[in-house]
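Here it is, the structure, as structure tokens.
Note that this complex is displayed minus one protein chain, with the remaining chains in position.
The block that comes next holds chain A.
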Amino acid sequence: MLNRWLRNTTLATVLALSPLPVWAQETPKQGGDVLITYKDDIATLDPAVGYDWVNWSMIKSLYSRLMDYTPGTPDLIPSLAETFDVSADGLTYTFKLRKGVKFTNGREVIASDVKYSIERAVNPKTQGPGAGFFGSIKGYEDVSGGRSTTLEGIETPDDATVIFHLSRPDATFLHVLAINFASVVPHEAVEAAGGDFGKKPVGSGTFILKEWTIGQRLVFERNPDYFVKEMPHIDKFTVEVGQEPLVALLRLQKGEVDIAGDGIPPAKFLEIKNSPDGAKMIVDGEQLHTGYVTLNTRIKPFDNVKVRQAVNMAVNKERITRILNGRATAANQPLPPAMPGYDKSFTGYVYDVAKAKALLAEAGFPDGFQTVLYSTNTDPQPRIAQAIQQDLAAIGVKAEVRALAQSNVIAAGGTEGEAPMIWSGGMAWIADFPDPSNFYGPILGCAGAVSGGWNWSWYCNADLDRRAVAADSMSDPAKTIDRAAAWGKIFTDIMADAPWIPVINERRVVAKAARMGGSDKIYVDPTRVINYDAIFVKQ
């Protein structure tokens, strides 16, 4: 026993101290056939509809958009657009399209395709979840309200030019044009698919869907005509679905699978991490994620700010990172560290049981109170909820843990006066795009504090809402740093009211075979999870 402990700890130390990993010097190779597994079936590959973390990265690769990101970074670059220009008032965006880009059906991509695709994403008939992202385009209300099917704010003077007119300055607009919902699709393919475009996708991205056997596999082949010459690196990737993560891991260890998309089950993590090949298999990347507990400001006693502050001090976040085997770091503010605007100097509420008790007594609850903590029911979330329950018990707060299916927790959170506390694990906020504003509106702003919303603290601060609008109006690229700072201040100021307990920033774990090349950052890409365009096979 001691022997094994010694061997494991020594190995871990050696790993921790080893110099730069080998991949840092690698250059991508062309070619290769990659097998990836997921537990869940792929719901849809329609870019106006698909909105889960598995199909997100596939849709990214099947289609192209005006804007995109440098692989592995949150840095925006023009993609289908060759150049773009923003007017001084931030209300007009003009894009020049690349010439000669073709859909995989052979037709050239023209400006009206861009207009059609965004109108399709906004049109209520599409039943798309992303319509609201385009809210700043002129005429949005008419289309989303069903009074029109064309957006008056999108103008296409010729086949190579798209002009967007906004009804308000929107500093996130370039990010909006890079999200999946802005993917450009050919209208004739959408119409030909007769409502089944999600199963018969046609785009102009790095890959083409060659085969889809329902419930079994999807085969993606490299698009030989993709407009960036060295992209993608692999020739083909096959996605096998319905694979239990534990079995996928065994197959990976046997060399049958190249990437286990669901990562490593919590119960196996330490065993794999400490195995001889473990370090090469585990990709452990920072994602734009914050796990938090919402404190419902409309339910007693959480309407009292002192109570909210007290419970903030009561939670031992380090212990929760240990439950996750170190796959997370403690959080003290809503923004994750990798997000622009994150305030490194902010300390938030430090874990201090005595102080928490004192504050609770000051608020009029010297003996604590009873409450309910909601959580989703898949491992490890109930265990984390129990850890929080124990921490709260230490200051006299008796919380009943209610572990339910995700859909029921979401329903409780969006019902006024229903859920006093919710641990967000399993449905925590991961950014749609790497911009701090994405962490505000739906989850902390007044707009989200409505029936069916995601602001489960039901926190609404009109002053902060005004500052948020002001920050989003700073669309001048020269003001990027000022804008990030303005947003950072909003999130640290919000903590004075303590509508949340920011608990952890969780990292994503993907397991890959030793033959897979490329930096960890393209396997846990901040904007698309696995970046199929950038991964490659070592020869």
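We adopt the following convention: a residue touches a chain if its C-beta (ideal position, glycine included) is under 8 Å from a C-beta of that chain, and two chains touch if they have at least 3 such contacts; residues count from 1.
Note that in this section contacts and distances are computed from a predicted model.
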Have a look at "cytochrome-c oxidase", "Peptide/nickel transport system permease protein", "Histidine--tRNA ligase" or "Amino acid/amide ABC transporter membrane protein 1, HAAT family" and point out the UniProt protein name belonging to the hidden chain.
"Peptide/nickel transport system permease protein"
Check the options A:Val162, A:Ile443 or A:Met474 and report the residue that touches the missing chain.
A:Ile443
Of A:Ser79, A:Ser183, A:Gln243 or A:Ser457, which one is in contact with the hidden chain?
A:Gln243
Per the touch definition above, residue among A:Met231, A:Leu270, A:Ala411 or A:Val469 touching the missing chain:
A:Ala411
Pick from A:Ala81, A:Ala131, A:Leu218 or A:Val529: which residue touches the chain that isn't shown?
A:Ala131
Using the touch rule from the top, list residues of chain A that touch the missing partner.
39-41, 43-44, 46, 49, 51, 124-125, 127-133, 135, 144-146, 195-196, 198-199, 213-216, 240-244, 246-247, 250-251, 254, 256, 405-408, 410-412, 414-415, 427, 429, 432, 438, 442-443, 447, 450-454
